[in-house]
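With one protein chain held back, the other chains of the complex are shown just where they sit.
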Amino acid sequence: MDFPILSALIALPVAGGLAVLLVKRDELALPLSITSSLVTFGGAAWLLFAFESGEAGFQFVEKSTWHEPWGVGWHLGVDGISLLMVVLTAFLFPIALLASTAITHRVRQYAASMLFLQAGITGVFLSLDLLVFFIFWEAMLVPMYFIIGIWGGERRVHAAVKFFIFTAFGSALMFAGILSLGFLVSDQLGGPTFDFVELLGADLTRNAQLWLFGAFGISFAIKVPVFPFHTWLPDAHVEAPTGGSVILAGVLLKLGVYGLIRFNLTLFPKAAVDLVPVLAVLAVIGILYGAIVAIVQTDIKRLVAYSSVSHLGFVVLGVFALTTQSLQGGVIQMVNHGLTTGLLFLLVGMIYERRHTRQISEFGGLATVMPLLAGAFLFTAFASIGLPGLNGFVGEFFVLLGSYLSLPGYAIAATFGVVLAAVYLLWAYQRMFTGEITVEANRGLSDLSVREKIIIIPMAALVVFLGVYPKPALEIIEPSVDAILERIEEQTDYVVPEFGSTGDIAVEVAE
Amino acid sequence: MDLSLSLIIFLPMGGMLLLFGFGKRIGEPGAGIVATLAVVGSFLIAVVLAFDFINGDGPAETVRWFEWLPAFGVEAELRWDQLSALMTLVVTGVGSLIHLYSIGYMRGDPGFGRFFSYLNLFITSMLILVLANNFALLFVGWELVGLSSYLLISFWFERPIAAAAGKKAFIVNRVGDVGFILALMLIFSVFGSLGFDTVFEGAHRGELTVTMATAIALLLLVGAAGKSAQLPLYVWLPDAMEGPTPVSALIHAATMVTAGVYMVARTGAIFELAPIAAATVAVVGGATALFAATIAIAQRDIKRVLAYSTISQLGYMFMGVGAAAYTAGVFHLMTHAFFKALLFLGAGSVIHGMSGEQDMHKMGGLARKMPVTFATMAIAWLAISGIPPFAGFWSKDEILGVVFERGGLWQVLWGVGLVTALLTAFYMTRMMWLTFFGEPRWDDGVEPHESPRLMTVPLVVLAGLSVVGGLVNTPFKATLEHFLDPVFEAVHLAHAPDGSLAWILAAVSVAAGIIGIGAAILRYRSRVPVEDGLGWRLLGNGYYIDDVYAGVFAGGGKLGADWLAFRFDVRGIDGAVEGIGSLTRKAGGWLRPLQTGFVRSYGLAIIAGAVGLLAWFLSRGGI
Amino acid sequence: MAVTPGWYMALAAVLFIIGAGGMLLRRNALVMFMSIELMLNAVNLTFVAAGRELNVLEGQVAVFFVMVVAAAEVVVGLAIIIAVFRRRQTASVDELTQLRG
Partner (left out) sequence: MVETVVFVIFGLAALFGAITMVWARNPVYSAMGLMMTMFSIAVFYVSNSAHFIAVVQVIVYAGAVMTLFLFVIMLIGVDKEEDRTENLPIQRPLALVLILSFGAAVVVAGRLAWTTGIRNPLDPVNGTVEAIGDELFKRWVLPFEITGLLLIVAAAGAIALAFFKDDDDAEVDPWR
């Protein structure tokens, strides 16, 4: 029975959202939304186990065309790259909702917009039709805007508007890109088409690919965020409520990277190979810049936001180093970053709910009062720094070693980011948790409640599992990544560098 | 074989998890006992497994757990050969003694269970580091050891300086690790694999050019310097004394800091292909040895003297392995583990007796009060000063001998080593004298008393080892050399001289030791001289290098980060984005006055437009 | 020397220019309105002359439509002028500047 699991994964949150809106009583909103997202997680888990990990192509494909002449239709499919992100989304949402008990006014609308957001994100990851992809891309913006704009902090409207305009500007470019791509290939493929699989067959000229790469690339770069386009992220994170910023950091940023891999690398290989130096430079700047700026932040959420800029710099470097190890590192680091930064935001949210301030100077000596929370924060900080045995290390290790052969200079520069990560996180931990309790208000703070433990334990377990035994996840990613690299090698004269070729070759490359 | 080797790691790991979860419930002595038993268990298994190595060269075995990183061909795999066996024995042996000692030392500390779980975590990570069979797993141990040193240094996190010291240690180690990762990058790009066997055989088959080998070796040196506190990354070790004394003994004397030496010894094949890099290792070692010895002379805090002494002795080991005398380096590593652990534990018992007092100028005349501590520390003092027949003499002499044997410039290094030996003897005698002899300069209300048996027993055992330890590898019967030969047979080893030259060198080094001791006795016999001249303050603060680092890297870094974060990022990029917003509003404002309100000016505009259009059409030649 | 449609068009052009001048220079709303009517008539004349030149009727049909539109315009225009006059007691265009930016 080929039950349309993918469409179900999108429809369930929407149904949940509507149900939450209909139910009148506010206190029912969160439990109902959590159960709905848990059901979706069940579906995603089933999908994870039913997915054959050795396959490169799209699985569970659902296809029905709406508008034949333009080849537009409901075309869903999942492969190595998008599967883990869909499961991560389904995993993060119940946790984010469980962490949003501090939301008091208009809880129903909050829960509903979170569920619509989940539907939008899952739609983006699954849809293989460019127009439907774009619709979900835009649809996802609206609930996020409300989540930041209504339930956010003091300057929430400013942050929400900035976030919206930034992304909308990008997606306008992308829409132009999609349309021109769709009609550009019409002569080759007999009529315009927006279906990703068919577009793979088209052979675009280098010039066209460069323009389209730019259109798609800028929109995704804003989302990632790559270095110059990152200024919306700290504001959006600082003002977003806990649940919102967990999703924003955990999954929303990965849409940009997913887009870069799915569209920019696969559809425009010639342009991708040409623009590798540009993106590598921006990625390395992002790594070092994000980390250095994070060191001196006074607001803990802003610090974690800048750390996301740094970590995603790693991911972009991995993606554009175009070797199988580095690309796998990029994809797995997307999942890892989602978990570690999501957990960091949850912990920061818990502290915020106790003291209603995010200024690091307001804290000090919290470890004596809340040892469990301090321990969890330190654990997550070390995962984020990339301590081996935890998941951050796997991604960084892959990206750094993988990108050495194709981008030696950039990989070496990126390695110094590893030190900076330790600096800003440990210094923040030291200022917040160690030492004497200086501010009186900190003295009476309570340690983790049961609800908070339920949030932390599954994520921590996943962090350790992915760190110690990442093999299953990597086996899911590997075939799809190799397929992309083969396609790049076919379409362009780029050859994926061979690790361990005899010493002399490597030496020339390294010189 | 597989199970038992894995058990060596699983026992302390189990101890760590058990204590981490239920440390508080198991309570005061129980947690300590569980932890100690775990490490002793590992020690016993290691002895059993090492047995077949002793009487003949048993084969090196590997135990495969699971495939960890498929794309890199990295397996979670343990390796059991003579070198790792020796290191395991040292780590678990000295470790269990220190665990036993800690039960006494940490009595009454609220974080008792947590302390022992961290200690077991350290032993586990050190064993992973030592037993790893590929560079990736070595790096895992390498970082986890850094983690446990961070946790243990800032164990009393209520004290801000301890937390800062822990952070500093981790970050400086991390700087070293950057070098290590870069080395891994090069290795993987050259060999396509990180397994020790493939890499070292590839190196032998000539897959490695000299330049690449030198690059890898130098980067590995950076990593080793970070972890073993060599110049220029040594600044974290003196601050690491903020941690409890057993921690200093275990991590910052016996085991963790020697990881760098072990790594250089393990990758001998690469250093062999890069003579320049090996020479650099030796030079760095020599320089650090002399440099740290000079600072140690002027320290007031008993633990800081020992910290700088450790840096200096590690310098010796680096000199040894740099000169391709890997067995000599490892031998000194082993003997140093014994007497330096003893010295630290002795110092801990002194501090324990003096209820927390660490300044030597407030001690004196403790010999009578703490006889066992005094006796055992005296043995360690003689061992480190290189007085035969104690352990220190044999290992240090062998290193000096090998360095002298290499001839040429190496003999300059031998000279440096000799001077350091003299200084070592001097500052150790100074420490002993200030602590145990002369008239008591205690603060009032301080009642020094001997430490309980639980603490003194390990002291005695270590004292015994300090005496016996040296005999393992004397010129007459080089058992250790035979023991380690299979590991190093691929690499051509530099050997100590024998015959008359050996005797002369031995005599010279012993003379240096005795002169050092004599000078110290003469100086401190009658009264404690006031030590605050310019020279003393300069040495006391470690040539102010630490403050220079703080100013340049921390201060400068912070300034740069401040500018980048608040000036460039907020005003620059963010300003640009917000600027676009306000720009559009301003532009709107400029266009406003065009609407004058007068109908006739609008008429004028219309006519002007018409004329313009007409002119344009005409310019294109008719309609 | 036969009269060619060109002459008529030249005359219409002159008339148009006079009308434009009137619209720009006079301040009385009515006179401006009349000048616009004059310009329209000039255009009609051009249409007819062109129609005659090309022997087609479209010229005159166009004129017919122009006239209809002009009529509608006058009706509404004058009504506005009256309404404004009743409110402001002036027909001078320069006083009516409330609708500026």
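To keep things simple, chains are lettered A, B and C as they appear, and every chain counts its residues starting from 1.
By definition in this document, a residue touches a chain if its C-beta (ideal position, glycine included) is under 8 Å from a C-beta of that chain, and two chains touch if they have at least 3 such contacts.
None of these values were measured; they are calculated from a predicted model.
Novice: So there's a chain missing from this view; which of the remaining chains does it actually touch?
Specialist: B, C
Novice: Write the list of chain C residues that the hidden chain touches.
Specialist: 1-3, 5-11, 13-15, 17-22, 24-28, 30-31, 33-35, 37-38, 41, 44-45, 48-61, 63-65, 67-76, 78-83, 85-86, 88, 91-92, 94, 97-98
Novice: Touching residues of chain B against the unshown chain: what are they?
Specialist: 598, 600-601, 604, 607-608, 610-611, 614-615, 618, 621-623
In this text, only the chains that are shown with their structure count from here on.
Novice: If each chain is a dot and touching chains are joined, what shape do you get: line, ring, star, complete or other?
Specialist: line
Novice: Which chain's centre, taken as the mean of its Cα atoms, is farthest from the centre of chain C?
Specialist: Most remote chain from chain C, centroid-wise, comes out as B.
Novice: A-B versus B-C: which interface comes out with more C-beta contact pairs?
Specialist: Greater number of contacting C-beta pairs: A-B.
Novice: Using mean CA coordinates as chain centres, what's the gap between chain A and chain C in Å?
Specialist: Roughly 66 Å separates the two chain centres.
Novice: In chain C, which residues are in touch with two or more of the other chains?
Specialist: In chain C, no residue touches two or more other chains.
Novice: Would you tell me which residues of chain B are touching chain C in their complex?
Specialist: 591-600, 603-604, 607
Novice: Once bound in the complex, which stretches of chain B touch chain A?
Specialist: Chain B residues touching chain A: 66-72, 136, 139-140, 143-144, 147, 150, 154, 157-160, 162-164, 167, 170-171, 174-175, 177-178, 181-182, 184-186, 188-193, 202, 206-209, 211-212, 557-558, 560-562, 564-566, 569, 573-574, 577.
Novice: Going by the contact rule set out above, which residues of chain C touch chain B in the complex?
Specialist: Residues 20, 23-24, 27, 32, 93-94, 96-101.
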